[in-house]
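Structure first, commentary second.
Missing here is one protein chain; the remaining ones are kept as they sit in the complex.
What follows is chain A.
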Amino acid sequence: MHGIPATLAFNDKIPYTRPTITVAGWVRKQRVSEVGVQRILGLMASLSEDPVVLGINDIKEKKEEETEIDNNNNKEHIDKVVVIGREEGQSGGGGQCGERDMAHPTGNPIHRSGSRPQLDLSKAAIQGNFEERNPTILLPNQSDDISHLALDIGGSLIKLVYFSRHEDHSVNDKRKKIVKERLGVSNGNRRSYPILGGRLHFVKFETNKLNECLDFISSKQLHRAGLDSRWHPESPANENAIIKATGGGAYKFADLFKERLGVSLDKEDEMDCLVAGANFLLKAIRHEAFTHMEGQKEFFQIDQNDLFPYLLVNIGSGVSMIKVDGDGKFQRVSGTNVGGGTYWGLGRLLTKCKSFDELLELSQRGDNRTIDMLVGDIYGGMDYSKIGLSASTIASSFGKAISENKELEDYRPEDISLSLLRMISYNIGQISYLNALRFGIKRIFFGGFFIRGHAYTMDTISFAVHFWSKGEAQAMFLRHEGFLGALGAFMSYEKHGLDDLMVHHLVERFPMGAPYTGGKIHGPPLGNLNEKISWMEKFVRKGNEIIAPVPMAPPGTTGLGGFEVPSSKGGTLRSDASALNVGVLHLVPTLEVFPLLRDPKTYEPNTIDLADHSELDYWFTVLSDHLPDLVDKAVASEGGTDDAKRRGDAFARAFSAHLARLMEEPAAYGKLGLANLLELREECLREFQFVDAYRSIKQRENEASLAVLPDLLMDLDSMSEETRLLMLIEGVLAANIFDWGSRACVDLYHKGTIIEIYRMSRNKMQRPWRVDDFDVFKERMLGSGDKKPSQHKRALLFVDNTGADIVLGMLPLARELLRRGTEVVLVANSLPALNDVTAMELPDIVAEAAKHCDILRRAAEAGGLLVDAMVSNIDGSRENSSSVPLMVVENGCGSPCIDLRQVSSELAAAAKEADLIILEGMGRALHTNFNAKFKCDALKLAMVKNQRLAEKLIKGNIYDCVCRYEPAN
């Protein structure tokens, strides 16, 4: 019972102590108020009568039994997966999922067996990696055998973009069907032809290792209309398959492609492709562009209406400068022959480096002053200030190599590399600026493989642009810099629908082993999860030893693909601080912008910006500390088998590796907010096929909470309207204490049952809360004096955790709203995240609760939640039809937070008639959306379960509460 005194101390500080009761042997002073007594008596009754409540010891005793249940569930789930595998023509062995899709097996088995109507989760951004077999949505021109692959074959590198289909299991889900009917959910797009759901992958090869590229394409059958033909072995191999390609090599190697793969390369113009690629990236990918000054990256979302004109500088072997005025409207205005090829070519001659990346890496340790003639060298260390040149300005690149009697061998390759890099970057920056100036262009985007996210390169170019423009022009870079041409070639397939994509349709994921660009490392061609785990075990060490998270190919084990083997460094991983990772782009056409955001353009979900390194440090520690517990839970949720342990271990390594990578380079995965970090963890769990780590815990907590619900409801019903509203809000806040993501709360769990904790938490409720707009909210709900306000038409309740949180907190609040004639839509996660309740679980919970409550039952029936439910034994007379409905919609994500720029179409549809939003919990109301403004009334409710956040956000303490009400206007 260590730790309880702290709780007591907390209470003692408060001058007015609410009445508390004796629970589990601890006693507190009581000061009685009538309301309190009433409430407590009710709860006490329920507690004493409740047989389900578990003491700490009970939990241990029951554990074995639960594990058995879990095992059964798990088996069922695996069976299902295997079936899928077989359908897909796989021979998945044993319990291992038979995955073929390389490098990104998130392997999320969406088809969990369950007693409730199954949710179609395919809309969620996270997807099983099986390629789509079921042609629900086909490429209109698929019969033409045009593959979902495009190439950019440059002088030094081959860039490859390919597309893999989502599973799209539309819908035999009754709940969903009803939601659709009721809310009028459109299919998410109103276009003449559908956007494909799927993924875009980015891979690169060295041009002089063309065969590896051909092998890669061949092994994945990318040239045969994507992967579809794999599932249709009966369809004859088409001899006239066509692949879009750009870059000079599209001409040069056309014959080779014909010979080796039997495909024709359809040559697309290089400039067309570059521009199409850049326009796509800038429009469709959030925070694609960033500036880079003195090592600091800053991401930008550029307003589409303010995008044109811009100057696009593509630095490949040579450099092209293109003025872009719109889609397909552009002109190559300039260029230079001093580009990436010059850097590498001269660098090779001067340093004997074996690869471009090696040369780049050398430059990081170089000192160009030993070779370059600086202004200071000429002026005896003085600035030439009259014309604004500082002593350290390079007056003449390589200028020192002339006056000394040193030979090539006397110079360090590092210094030569840096000097060369500076010379070329500076020169490109200057010429680019002069061209931008010429056309009055403010923004210059630099792309192409020369940059590779290399800090020095970007800094030098930025410096040059800044210097020559006197700060008026801005150098910007693109995260997918190397893939402009390949993306553009991909875009040139007609009617793929890609150019209709909007920012909110795309979600980027960073699975382990994803093709890694912007740097030297390519993902290994991992065939399935098992290979991935083996690889993780071998090459990614746990904890702090990891120096680079992104996999490199184990020497000798990769037969495929241009994956470099770190010949000189054995099994160790190279750190690559400056390069950025490029993930797999998930195209989710059904995602939409939440329509009730007051200003979607300025909306920023994250409250905490992890660009602040101390914040990152802190959350890094929090997440690291929490990791062992999470792994335990995850392994247990899968039955604690050896396989689960192995996967758990791999997950821990992978997630630690992600964290290490982000510590090293916070911008590695793009703009990083806390929400992204928390989602990354969930993604990582799913990647290693942990479907729901908290499954059994959630179930147990739901049962315990449901058992006390009837008494709570009875208690509430006996109160006056005004008292009841306060009690309800208080109940939500108190119940929000349950959060397996919070360290403090996990500690609490070790001290008592959830009901005990809930009660304790309730007893601590002291108004005024740290943020307390309750009175304003109450006035809106109940009016003041004789004025009775109009009731809300529809309320969206964004729910948080399972157990007491949903059952004793949000459901009673929902019931109250229903009772007042307001339609209620419970908005829950599409996929599990921590112990958050999911949209799939909610109908069960509601059904169970409805057994004890007519209001809930009628509303749930009206909302279609009880269609085939077992509560039908309660005599449902026809009066029900008059009830306002209670509905459940999924939010489209699988994270403890929510980014309202990307929500499911059913949520978007539900939002259209909503005039009240209630966001509950730290993840959705504090970490994200704390500062979000809505078009309708919004109530944000949460208990802060993190000291640092409490201090930072509300200048309070852990367990303080937030009740923030913001009326529509």
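In this text, a contact is a pair of C-beta atoms (placed from the backbone, for glycine too) under 8 Å apart; a residue touches a chain by one contact, two chains touch by 3 or more; residues count from 1.
Please note the rule applied: contacts and distances are computed from a predicted model.
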{"item": "Identity of the absent chain, which is to be given by its UniProt protein name, from \"ATP synthase subunit delta, mitochondrial\", \"S1 motif domain-containing protein\", \"Pantothenate kinase 1 isoform X1\" or \"Beta-adaptin-like protein\"", "value": "\"Pantothenate kinase 1 isoform X1\""}
{"item": "Option touching the unshown chain, where A:Asn314, A:Ser417 or A:Asn435 are the choices", "value": "A:Asn435"}
{"item": "Contact with the hidden chain (one of A:Met293, A:Ala395 or A:Met502)", "value": "A:Ala395"}
{"item": "Candidate in contact with the missing chain, chosen from A:Leu350, A:Ile441, A:Met727 or A:Val962", "value": "A:Leu350"}
{"item": "Contact footprint on chain A, counting only the chain that is left out", "value": "154-156, 207-208, 247-249, 251-252, 269-271, 316-318, 332, 334, 336-342, 344-346, 348-350, 352, 356, 371-373, 375, 377-380, 382, 384, 386-387, 393-404, 407-408, 411, 416, 423, 426-427, 430-431, 434-435, 437-438, 468"}
